[in-house]
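In this view, the complex is presented without one of its protein chains, the others remaining in place.
Order as written gives the chain letters A and B; numbering starts at 1 within each chain.
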Amino acid sequence: MAEPVLPTILLVEDTSSDAALIRRGFDKINVLNPIVWVKNGQEALAYLSGLGQYGDRIRYPLPALILLDLDLPEMTGFELLQWKRTQPYIRRIPVVVLTIDKATSAINAAYDLGANSYLVKPGDPEEIMRIVKSIQEYWLGLNQPPKLVLRATPDAG
Amino acid sequence: MSTKSPISAIDSGVGLHSPEVFRLLVDTVEDYAIFLLDPDGTVRSWNAGAERLKQYKADEIIGKHFSIFYTPHDLAMDKPGHELRTAGETGRFEDEGWRLRKDGSRFWANVVITRVRDENGNLIGFGKITRDLTDRRHEESRFRLLVESVLDYGIFSMDTGGHITSWNVGAQRIKGYTAEEVAGKHFSMFYTEEDRRGGLPEHVLRTATEQGHFEGEGWRVRKDGTRFWASIVVTALRDEDGVLYGFSKVTRDMSDRKALLEELKRHADELELRVQEREQSNAELEAFAYSVSHDLRAPLRAIGGFAEALLEDCAATLDQQGREYLDEIIKAVGRMNLLVQDLLEYGRISRINLQSVPVNLSDAVHDALRQLGNDHGGTLEVQVAPDIWVMAHQQALAQVIFNLLSNAVKFHKKDLSPEVTVRAEAYNGSIRLSVTDKGIGIASQHRERIWQVFERLHDREMFPGTGIGLAIVKRAITRMGGSCGLESQVGQGSTFWIELPLTEPETEKIDTND
Partner (left out) sequence: MTNGPVLLVEDDVSDFRLIQRAFAKIRPTVPMIRLSHGDEAVAYLAGDAPYENRSLHPFPCVILLDIKLPRRSGFEVLEWIRSQESTLKRVPVIMLTSSNHHVDVNKAYELGVNSYLVKPSNNSELEQLVSTFREYWVELNQGPTV
């Protein structure tokens, strides 16, 4: 029995062109899941914590998957990963790092901070399509997501 | 006794104030008994009224103690002594009560005893005036008898100091003391040690004095030392001028009620425990069910998997027969898997906490439709308004609708694609969701059976299915407080319906910050 509501994907990406390409990619393969796009780590934290407008969990439900760029203003992807693993429930949400940096140090650091997977953003837009398809097939298709408390009421702050 | 009239005395030249005139006055009064007592209560004089009232002649009574006029009950309470003492201390005593005549008959009397002192202030005796109120008191006496005889309530009176002045059968029954044992004693004797130390008796009287009465519940002590839970009312008694002259107390033994309350609490605690145990056993059952289903699935994977592998990898060595047999095995495994899945679902639906909340019906229908997909090749018309909300469990409802839709598209007529309509209507405060198909229909004799687990009406060749789908629907809907049913005609189609309570949507909290 499928979840009644299609799970949300949280896209944390500061480069709008990259974000646009990714979203277009999902669109092209008919992914109907709602995609929420935030532009920095702080915003992502706010979303996950349910701060401010994000407290409305009907309009802004907790995501089933997070696509995370590492190089972000305000709060880097690493910092977000670090914060995320301290949060109950939220720490279960799978994070797929989707970033330019392919240095082993970055990769290792990401895994150390609890990233579930690490994908390198390709330069070629066609390759982005391939990645998006793979993400959809694996994370939205095959992978069994954690069961989060729906409409989790967050702690203030 | 002189029979001279007062007038004749005056005529004879004696002054109005002279003792002789007063004496004549007293002697001739017939409505009142007026007589003197010496300090210890011995009758010293007698008048016409006293003779009329009490039937004694002067020479029969003078020199006798005035307690002879009192009822045994009052004697037991030492009423005579109490009255004299009061009069001696305060100057006056007034009361109403029963008195006895010479022949033993009773009359209701109004009595005033006055202290008489000499010029130096020494007590030389008492004056007593008694009036017969019997006539007036007939109704009141009936009331008094009632009070006396009440068994369930202890009713007694106290003087202003809290000393007991009357006692009824109920008081004896409840507290265990006889009238003699309590007469004149302080009512705090019935209180517990702690309450006495805490000043509760005083507080009770004070409250009654200030507010007119005191009501409360508390522990009291019986003669044998046992405690009982009492409900008490103490009322301040005042005369026409509003002067306090005593208290009445009504006591009720609430032990039974307290015991009942305690029993209730014990039951509630036990229920609480049972609920916890049930929740725990539910959790265990759930773990067990999962364990079972997975243990059942493992060999199924092997059977199906190797049959498929055989079919694929050893195709060359298999003849037609062999391939057909393997196909059957694979199909059977598929059925078993569905069965395990459905059984698990049925068990879950029976067990989990189905808390109903407002659920949007149209959303639930569309969830089920999405789950159904489009492979059925039929037409599905949905006539459900988007703003209908029902009290349900979101996922269970979607499951129920899915099962109904799945059936509707499955049982279509041969060579005809399914045509299904989903409709929602209001029905006496509930919402009825109907799923109508133009399929093969169900004969009336089967309409009860099909809701049961494993009931199937057709062979598996024509219509696959585990026979649990409708059982799940019925279980889930029933547990959500709704109802379900069907209307059908063979060859024409069926309408399966569910009813759930209509409700309003939850008010969403929208943060107005940012």
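FYI, contacts are C-beta pairs under 8 Å (C-beta built on N, C-alpha and C of every residue); 3 or more make two chains touch, one makes a residue touch a chain.
Computed from a prediction, not measured in an experiment: that's the story for all the values here.
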Give the residue, chosen from B:L300, B:A332, B:L369 or B:L457, that touches the chain omitted from the document. B:L300
Touch with the missing chain holds, among A:T15, A:Q53, A:T76 or A:N116, for A:N116
Hidden partner sits against chain A at residues 91-92, 94, 102, 104, 107-108, 111-112, 114, 116-120, 131, 134, 137-138, 141-147
Name every residue on chain B in touch with the hidden partner chain. 290, 294, 297-302, 304-306, 308-309, 312, 330, 333-334, 337
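By our rule, only the chains that are shown with their structure count from here on.
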With chain centres taken as the means of their Cα atoms, state the distance from chain A to chain B in Å. 57
